[in-house]
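With one protein chain withheld, the remaining protein chains of the complex are depicted in position.
Naming follows writing order (A, B and C), and every chain is counted from residue 1.
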């Protein structure tokens, strides 16, 4: 992996985004071994979109950090959950399901097919994306039915996977994308870089976001009073 | 085909439903070469679920018959559109899209994967259904995103297809299922028979259906009047 | 409340289900003050559909019980979350969001409108259901977009609420229904009883359910091998 990703997985992901989005993005790297897993309040408070790649050590992520990221997503921050992040604490909490799947690591060819051609995440993506060798992730993928299904992957072993899925949670947007195993040079693949760049733009909060998660609203006054507008909301 | 389906495609489909549903269903066969394509008003008026298989001669189906079936579906009748019925007039009208797809007839192996395990159409279905040889139908399948995605098919050529999809239209339910080419003995496959039987039960109208398509309601009186209930609807 | 519900909320809910479903259901009552909140392993292992009503003391529910119910839902058990159960631990965990909403308790008239007339939960339900007086629950309701939106409620104050929503999670089905405040005789309302009875039937697990939550499948062998079927799955 050190050979394939001399600058780390996060380095390769960052390089792809910089290549395609240029000055439109400012990228900060955070790693699990840093204090607060690199995601302190100050950093999160200035983060519009968070990409999350993790593997094997999900349980070591601090629950307080997960709480913080969860609140930030519900308040409007975009989240890209990549590959084995299907088992990250934050993704499982946002989904409410086991997020389990079928898998096999035997260098299958993976083809990534677009099934949502008017979606911005698919702009400029060939039909299909060809990944010569990759780990197989297969169905049943135990997630809520995506709000928008974007990509389906097939594998030379005959399996299938909903490999690109969008959900909205609170005021935030979540995109899961399965290509990205550490044993293959996926993040150097030009089409994969394009998907990630498109997804960052899609997941970006709408202008004017206040990043406050939805909260209980105690409404003392009715909006309509005896069929007429109360003075307070008369337009 | 005469060898494979000595009683016709419709005969094989009917036999499968009878085998699995027994007295719960009464089956009438209609064929395109009959007057009114076999679908006169009297028959439709007593039909709860219509299965539609057609090929190549879709354009010869009478538009008045399509209008009639369309109204019946919107009024509550279930519709199973099978295989090449993706290009039938009735299915295209219900979808509003081209319903085009990719295809190749080269005896691919098809695997049918369940992605909705709590859906009644998947009850008793193995993961995956194995079809040794079949025509390939692949993405992009130009249909509206299904209300419920049930099955995904992969092919030995690497393609993928949303092969089992549910939509609700008006008061009626529509299920599209792609396995079923005339050149292969698909409708004798025990798992395929099970899918069709499950789908007939799912598409069956709810009890108390009046089979009237939704219509404009001219509402003279408000439901609430100055914040209180009008006498007419006081519960 | 003792006057309105002399047999408790759960007693009224049970009575309605018994009235409409008769011998088709066997009902067991569990209350929060019982050991393990009344939901021990033995009871859950024989429960097909769980109705959950709770208020104010959600935080006192044992986390181990919530874990157990969560696993049972993912394994196939149906769940009806009623009214203030929007803030129950189990519902929030299944949704992954805050589940917050707007509210006001001022005896508004509530009208419950059907927007999914082919759905079994709406069978026999008038358009609209009229509830003379009820607590107002309004938007924004912070839940994932429902897989199927069934009912919308309006209030004499002008507010709106997605009051009947279906989701699938794992192998299980979840229905949230907002009418049901303890200060009003909602569960004696004939239409509300009908909705609950319909929902219990809808949420019932499919036949043959094994109640095992989805789990990781380590697939050693490809389903297709060099474009052909491996012997092990040759049909």
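As a convention for this text, contacts are C-beta pairs under 8 Å (C-beta built on N, C-alpha and C of every residue); 3 or more make two chains touch, one makes a residue touch a chain.
None of the values given here were measured: they were computed from a predicted structure.
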**Prompt:** Which listed residue, A:32, A:71 or A:109, touches the chain dropped from view?
**Reply:** A:109
**Item:** Residue among C:47, C:156 or C:204 touching the omitted chain
**Value:** C:156
**Request:** Using the definition of touch stated at the top, determine which of C:26, C:63 or C:127 touches the missing chain.
**Result:** C:127
**Chain not shown: contacting residue from C:141, C:167, C:187 or C:202** = C:141
**Of B:14, B:74, B:112 or B:150, the residue in touch with the unshown chain** = B:74
**Message:** Just checking the interface: what residues of subunit C touch the absent partner chain?
**Reply:** 109, 111, 113-117, 127-128, 138-141, 145, 148-149, 152-156, 158-160, 162, 222, 224-228
**Prompt:** For subunit A, which residues lie in contact with the unshown chain of the complex?
**Reply:** 76, 109, 111, 116-120, 122-124, 128, 130-132, 147-148, 156-157, 168, 170-173, 189, 205-208, 214, 223-224, 227-229, 233-235
**Complete:** Touching the unshown chain, subunit B contributes residues 74, 93-98, 100-104, 106, 108, 136, 138, 140, 142, 144-145, 147, 155-159, 167-170, 213-225
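The working rule: only the chains that are shown with their structure count from here on.
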**Request:** Specify, for the interface formed by the sequence copies subunit A and subunit B, whether it is same or different in terms of residue numbers shared by both sides, with half as the dividing line.
**Result:** same
**Asked** With chain centres set to the mean of the C-alpha atoms, which chain is at the far end from subunit A?
**Response** B
**Request:** Could you tell me which residues belong to subunit A and also touch two or more other chains?
**Result:** 138, 140, 145, 155-156, 158-159, 222, 224-225
